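A single protein chain has been omitted from the complex, and every remaining protein chain is retained in its original position.
Right, chain A next:
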Amino acid sequence: MLSSHNNALKMAAEITDPFDLPGPSERPGLRDMDASMRCTICQEFYDAPVTLSCGHCFCSLCIRNSLAEKPECPQCRKSSSDVHFRPNPTVEQAVEAWKAARPCILKLLKETADLLSRANAAPVEAHSRSSKPVKKRKRTQSVDSVASIELVEPQTAIKSSEGKSVREAVGCPICNKQVLYCNINTHMDSGCSKHVVSRRSTQPTQATRWQGIFTGDNNSKGKQKSSGSEDSNAPLPKLAYGTMKEKAIRELLVEHGLSTHGDKAALVARHRQWVMMYNANLDKSEKNRKPLKELRKELKTWEDGSKSKKVVVEDTVAHEKKYRSEFTDLVEKAKASSSARKAPSVPISSPPLETTSDDADVVPDSEDEAPQ
């Protein structure tokens, strides 16, 4: 109980929304700015934003989930599918910048509010005069220095052949891939093929660079298997699970290092979610992509979360008494269906029928599984 309460507290602390910022009457634009950086499905900051053909933008995973349910844009209801996706690195960049700026803005707002309230609360002239000017000078100084850095930077950047900056990875303005600063020109001259940095970290070590060379970077030796798949940019295809044997799906899961626990429905759900998460990850710009290990972990938390909470029965005897009639009913049904299965009229190759009665909402993948 206590831990769940703690979780709730933690969640409240970690959730951000546009209402953290002052409204338009106080600070025009700020709250709207925050809102426009958020996906309208999950209300979080865009994660791997993609644009549909109608122009509306969502997190890749959100819209993939939504389209799986219904093939239209949730905002304007124009029909859409994932072949129309365009990753939107511009929005991704803007969101990153805003996420970095947000705490500073909140802090600044708080500081000014504090200053104002202090100034109002303590009208003693001498006191406020002794403390205020010092602060003011500090701030103007820092503002000055920031401005001068910004002005000077473009010129010094060319000169700065000393130090680390040359060895630093920068994003190519054409292909958006990471390239060492000293190689950027030859990279662009080569039509964006040479000198691409393959690692995820922005500060490469010698070792990882050598590793990149030894493993052959873009050579498709490992193909889809093991670590080789981490480098490939090809999205995973959607599959018609209905026509596939359980064994084939199991093999696919093994190929991606995923659990093969559960019945066919569970396997299919797991693989389908994996394909969505994997492809959504590819919609991020390369430096933001998560390693497959992390994706696997997320898949696991998704699976744990989507399972309906188990009802814990404490008093088993009372439970049995209470539901006796339903139990006997179910037993009767099970007997009947097992004898029906033994009967010769049933085709031999038919997959095991599930004994669900109605529950149309529990079987979202019915169209894939229905060819019988």
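By our rule, contacts are C-beta pairs under 8 Å (C-beta built on N, C-alpha and C of every residue); 3 or more make two chains touch, one makes a residue touch a chain; residues count from 1.
Everything below uses one rule, namely that contacts and distances are computed from a predicted model.
A.B. asks: UniProt names the one chain left off this complex as which of "DNA replication complex GINS protein PSF1", "3'-5'-exoribonuclease", "UBC core domain-containing protein" or "Queuine tRNA-ribosyltransferase catalytic subunit 1"?
C.D. replies: Its record in UniProt gives the absent chain the protein name "UBC core domain-containing protein".
A.B. asks: For the full complex, which residue in A:Arg27, A:Arg77 or A:Lys238 touches the chain that was left out?
C.D. replies: A:Arg77
A.B. asks: Touching the hidden chain in the complete assembly: which of A:Gln43, A:Ser79, A:Thr243 or A:Ser337 does that?
C.D. replies: Hidden-chain contact among the options goes to A:Gln43.
A.B. asks: Tell me which stretches of chain A touch the chain missing from the display.
C.D. replies: 7, 11-12, 14-15, 17, 19, 35-36, 40-44, 62, 65-66, 69-70, 74-77, 301, 305-306, 308, 358-361
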